[in-house]
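For this depiction, one protein chain was excluded, whereas all remaining protein chains were kept in their positions.
To keep things simple, chains are lettered A and B as they appear, and every chain counts its residues starting from 1.
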Amino acid sequence: MRNVDLVIIGGGPAGMCAAVSAYNAGAKDILVIERDSDLGGILRQCIHNGFGLHRFKEELTGPEYAYKCETELKKFPIDVWCNTIVTDISKDKIVTAMSSERGVEKIQAKAIILAMGCRERPRGALNIPGTRPAGIFSAGTAQKYVNMMGYMPGKNVVILGSGDIGLIMARRMTLEGAKVHAVCEVMPYSGGLARNIEQCLNDFDIPLYLSHTVTDIHGSDRIEAVTVSQVDEKMQPIKGTEMYIECDTLLLSVGLIPENELSKSAGLTLDSITRGCRVDQNRQTEIEGVFACGNVLHVHDLADFVSEEGEVAGESAAKYILGKANTEKCNINVSTDGKVRYSVPQKITDTTVDIKLYYRVSGVFDNVMVVAEADGEIIAKQKKAKVVPGEMQYIVIKKDTLKKDTKELKIRIDKA
Amino acid sequence: MNRELTCIVCPMGCRLTVELNGKEVVSVSGNTCKRGEDYARSECTNPVRVITTTVRTKSGKILPVKTDKPVPKELMTECMRLINNLCPDCDGEIAMGKIICENILNTGANIIAAGK
Partner (left out) sequence: MYDAVVIGAGVVGGLIARKLTSCSQKVCIADKASDIAMGATKANSAIVHAGFDAKAGSLKAKLNKLGSDMMEKVCSELGVKYIRNGSLVLGYNDEDKKSLEAILENGKLNGIEGLKLIDAKELHDLEPNVSDDAIWALHAPTGAIVCPYELCEAAIGNAMDNGAQLELGFEVCEITNDESGYTIVAKDGRKLQAKIVINAAGAYSDEMAKLVGDNSFDVHPRKGEYILLDKEYGFVTKHTLFTVPTKMGKGILVSPTVDGNLILGPTAVDFDEKENKQTTREGINSVITESRRMVKNAPSNMAITSFCGLRSVGSTGDFIINSPQKGFINVAGIESPGLSASPAIAEYIAEMLKNDGFTLKPKADFNPVREATHKFSSLSDEEKNEIIKNDPSFGKIICRCENVTEGEILRAIRTNPKATTLDGVKRRTRAQMGRCQGGFCSPYITELLAKELGITMEEVTKSGKGSFILAGKTKGDLKDA
């Protein structure tokens, strides 16, 4: 069995940035395992711009952002195995990897960083009634066909779900000559960024139907049309609001799910809301020496934040390997009030560092005060003109504002 | 006259209010940074966009490309038509950043490779 200090699973922005930061923090024996033929992860197919404003202070396309991360990584002697899939991780950190080149190989790691990213929710998860013809794609699958393989799934398109990938694909398909007839969103607000509604839909006069969903699919061989209906507050279709829209393609952009099959194989339990592991501020999971970062931990909207989280995990993993991890620990549970849907980290084990606490809200709220309360005492506040579920937020908990014996840190939303 | 805009410069997506006197921008509010104001002024006088798309290289590879600066919005379709006919010979090298087409439609913007 091969021994490696740090195995990083996934060569997207989280994995690459974790590798570099771990190296810089002193871990020298690092292996990044990537299933695809090249580093970059999903960024390789995200050819639109808007990446890197925080991190590189310029507007980059996905492949440009990935290339910058890769260039940085290649400055260091970090091993990368592409075309290799990890099929199992054990509790005692044995990683099983398989490739055509090396066959099946077991690797004993001192530390592991999970950076496998996420996948799209399929049609089945929505239980959309109707036939099951060809022409129904998740938006990301369509993106791969168009941007990486050079094929068009169709030319008359309806998009269900207003997540960013759906909005981006509305513009992309339009630029390539397709007609996008409608984007339908079951919620009363969009799941995507406001700028994407502006530049991907409004620029091309593509209608966005909020509180609408696809209630029937027509066509036996290839999709021929969809029925779109308005929904009430309980998400139930309202009779009489049906619109019949002819199309040859239905794209689904109905949410992303962290890809945690391997985490489960290691025996890690998942947070029922984020559907990622539960971690502390170092992005360490319930198993010491196993860390998680990026979309496998919780779905981000910006690659910049994914990179940042990769760096936190990378540095922490290096400290763990070198035996420099803080051992004087506390155990503070982070809870949320429901309006704040979740926070990451879910647990704080060190009060002597500044902690950037990421959170997402469950609805659209105007003029609010986001409050962090430690055992009843307010320790941080943040005024927000508007918070929406589509945009991840963060609040900084300054070092030494939490006490070692603090039991609970609660993040909640008050009226401003 | 006031015009409401959503800023597309960064992911914050600020709601901008532009006070207009005819075509002239009198003031911009709602922005959180200077770039927001610049965007609002440009959007009301000469709206521009960066185009990101792909080209098919000589060997048939799909290469991501973009305009290296924003081009007038009304020229997007025409630009796409030209870009779709490009067939650069840049196989077997890392093309990132390479100029594929100079000064497209006299906009001053080049089409550059935005992928490997």
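The rule is short, and it goes like this: a contact is a pair of C-beta atoms (placed from the backbone, for glycine too) under 8 Å apart; a residue touches a chain by one contact, two chains touch by 3 or more.
Because the structure is a prediction, the values reported are computed rather than measured.
Screening B:R15, B:R41, B:R56 or B:K98 against the full complex identifies B:R56 as the residue touching the chain left out.
The hidden chain makes contact, of the residues A:I33, A:V146, A:A194 or A:L208, with A:V146. Across A:N24, A:T71, A:S90 or A:S220, the residue that sits in touch with the chain not pictured is A:S220.
By the touch rule set out above, subunit B reaches the unshown chain at residues 54-56, 62, 84-85. Interface residues of subunit A facing the missing partner chain: 35, 83, 85, 87, 96, 98-104, 106, 119-120, 122-125, 127, 129-135, 138, 140-141, 144-146, 149-156, 176-178, 215-217, 220-224, 237, 248-249, 261.
Note that only the chains that are shown with their structure count from here on.
The touching residues of subunit B, counted against subunit A in their complex, run 5-11, 13, 15, 49-54, 56, 60, 62, 64, 66, 73, 76, 80, 96, 114-116.
By the touch criterion stated above, subunit A contacts subunit B in their complex at residues 38, 44, 47-50, 53, 59-64, 67, 146-150, 172, 175-176, 193-195, 197-199, 203, 301-302, 391.
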